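The complex is shown incomplete by one protein chain, all other protein chains being positioned as in the whole.
Then we have subunit A:
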Amino acid sequence: MNRRSTSRLVALTAAAGLAVAALSGCATGSGGSEGSDGDVTLTWWHNATSGPMPAVWEEVAAEFEADHPGVTVEQTGYQNEELQRTLIPNALAAGDPPDLFQVWPGGELRDQVANEYLMPLDDVIPDTVSSVGATVNPWQVGGETYGIPFTFGIEGFWYNADLFEQAGIDETPTTLDELVDAAGKLREAGITPISVGAGDKWPAAHWWYQFALHSCAPEVLQAAETEFDFSDDCWVEAGEQLKEFLGTDPFQEGFLGTPAQTGAGSSAGLVANGQAAMELMGHWNAGVIGGLTADQQVPEFLGWFPFPGIPGAAGDPTAALGGGDGFGCSADAPPECAELLEYIMSEDVQKRFAASGSGIPTVPSAVSSLEDQNLAAVAEGLAASSFVQLWFDTALGTTVGNAMNEGIVNLFGDAGTPEDIVTKMQDAAATL
């Protein structure tokens, strides 16, 4: 073997060794790695990518680092669906999750707890768990708490007060008939009454959820969530009511292809730019609408009212549909993770979160810090509701939830019947 080929062999061996080292390096990587000198790095994934939220979390991370020498907090914001459906499931399945991350209640939480991915929080930060009261219930499985919501709100109509005035509507609708009347008046005035982002499926599905919530008794809702029992007639009735409502043609043109939140042509964009009078959407919508206007400000004309009651319906008239965002720690996260969560949930941070106008805080004493009129109205609606039903697709888990949403959109597009929705849900539940 001559010298050149020897050195070549050595170089090759080195290269191969490096490749192997790099590959095996992938397996360890980030995630609560404790350095030799006791330094701790916390990774924190959240869904704040726009508006005032990212700045709040960045500040919180910096303050926590300052209070805890040797702790580094690496916080990153990801687009919500990306985070929920791809990044976190993959990171958890790969055994290399972030330490602190967004935890969605309902079906997903149940799966994650069954796989022992999450840290039980009751013994670690009991005061923080109790500080939010009953709002924490959706983040509990079998009486144990695995996540704590930092914001929680209910769904209602975000409307354009100027357009309402223009169409001669003096008061916001309080019954379904009044809502249909209002939509009719808006149509007559040449205004698109309601925008819906059916292209993203879930915004359309929320209409059906509202009808189901108002048609089904609370026990029936409970049975659906725990036993996937959809045999009650109220589930079909919800679809029939929606079908009847769709018959009044309240939505914008081409709603089947409209996205919910992206661009001026989205359902939120149509409201933001005065091209539609209202949208049924969750508590986060003010921020989304604000981000879609020309000047990036929440428009002056924006108002909020709760979903109107349906007289004579079997459901609880004061029930509301809602949801929230919460954080939890991965099972193997260092103890500092719970401390960071405790800090995020402290009254001081919750007040700043409320004041930033990003959402409704869950710690009751922080609610008074809400400066935004609309958020204050949502908070009032939340306080007035007897119980809050979690978004059905979240509560039922992705498999049943997706099938349900698909069935509802088919009804919107006149390609399915109210019975089809229930059949789809039952079929999906049967595969679980």
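Keep in mind that, in the parts below, a residue touches a chain if its C-beta (ideal position, glycine included) is under 8 Å from a C-beta of that chain, and two chains touch if they have at least 3 such contacts; residues count from 1.
The definition used in the following text is that contacts and distances are computed from a predicted model.
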What name does the UniProt record list for the absent chain among "Sugar ABC transporter permease", "Monovalent cation/H+ antiporter subunit B", "Nitrite/sulfite reductase" or "RNA polymerase sigma-70 factor, sigma-E family"?
"Sugar ABC transporter permease"
Touch as defined at the start, partner being the missing chain; which of A:69, A:143 or A:257 qualifies?
A:257
For a quick check of understanding: of A:117, A:211 or A:353, which residue touches the chain that isn't displayed?
A:117
Check each of A:86, A:175 or A:386 against the chain that is not shown and name the one that touches it.
A:86
In terms of residues, what is the contact footprint of the unshown chain on subunit A?
1, 5, 9, 12-13, 16, 19, 85-86, 89, 92-93, 107-108, 111-112, 114-115, 117, 198-199, 201, 252-258, 263-265, 275, 397-399, 402-403, 406, 409-410, 413, 415, 431-432
